[in-house]
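Some notes on the structure that comes next.
With one protein chain held back, the other chains of the complex are shown just where they sit.
Right, chain A next:
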Amino acid sequence: MSQTQFVLGVPPPTWNDGEEFRIHCGISDGLTRNIEPIGNQFLAYVRRKLNNYSFSDDERIQAEAATEQAEEIILEDSEEETSELLNRDPKDWKEQDHYAVLGLSKYRWKATEEQIKHAHRRKVLKHHPDKKASSGDTNDDAFFKCIQKAHEVLSDPVKRRQFDSVDDAIDDEVPSSKAKGDFFKTYGPIFEREARFSNKTPVPMLGDINTSKPEVEAFYDFWYNFDSWRSFEYLDKEDTDSTDNRDDKRYIEKKNKAERAKRKKEDNIRRGKLIDQALSLDPRILKFKQEEKAAKEAKKREKEDAAKRAEEETRKVLLIKHFPLHYFSSSFHSRLVAQMLL
């Protein structure tokens, strides 16, 4: 049914000027039937019927419930919106902290899809330009645009990874090798943070001093073969869309690619350095070495002992051969034998 059918003309010439309406007859009586108790609309029908609501009552009540819910959602929002954040220019979206804009600073890459969706809805409800206009606020939708951009990036898995790859709020630093402090307390969180870039999951974690040798070995093995999804498109200096010229496009693309590859290589080197350093400082490695040494020594000693024991065994046999059996019954002889054996 096309919309142009919904057109109305003027009253016929016979229509009296003062008249507003004429009612001719009522509608025909229909059949009473059962409706199928299924689907969403049936539930709405039941709600009206059992509560004795008219269509407009029901609409009002539903709308009230919806705003109440919306207000609750806004109340849930606990992260403070600094004036710096609220006054951001949406054009500088590349420098924007998307997590902060959605009030998810403390979650960052750990925020679930669900949290992002929820946070976005919350912010939209709070900052929608229509709402601001109606409350007499300035009709400035700059922050709303920031919110939309943040959502655009964080709700798209590819864009989100690109952003997470270069998230400034999480540092990339490798601590100095001379830094003091508990090894596990320092390096545990670092590996945890680095783990987010892994293509493979689950990622083995550092563990503690009691972690077994095979686990520690598996840990370093995994990390030396780390397969990272970290990428650096987000830092591209120029956008290929900035030009229509094919050659320019190709040139920009080439430059961007080279830059990304360089950054990726640097990142791999950085991670390699981190693992080397951890390995060299890992008290467990020292412990395992010592244990190994101790084990070797123990083995060596055991070997020597065994040799000694073998020698004694032969001596014992000799002794028994040379002394008649009854000699052993007296305590003197037993002492004598004992002395000889020592």
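Here, a residue touches a chain if its C-beta (ideal position, glycine included) is under 8 Å from a C-beta of that chain, and two chains touch if they have at least 3 such contacts; residues count from 1.
The criterion applied here is as follows: contacts and distances are computed from a predicted model.
Engineer: Can you tell which of "Heat shock protein 70 family", "Vacuolar fusion protein MON1 homolog", "Dynactin subunit 4" or "Actin-like ATPase domain-containing protein" UniProt lists for the chain that's not drawn?
Structural biologist: Going by UniProt, the chain not displayed is called "Heat shock protein 70 family".
Engineer: With the missing chain put back, one of A:Gln5, A:Ser83, A:Ser176 or A:Asn225 would touch it. Which one?
Structural biologist: A:Gln5
Engineer: By the contact definition given up top, give the residues of chain A that touch the hidden chain.
Structural biologist: 1, 4-12, 15, 19-43, 45-46, 48-50, 55
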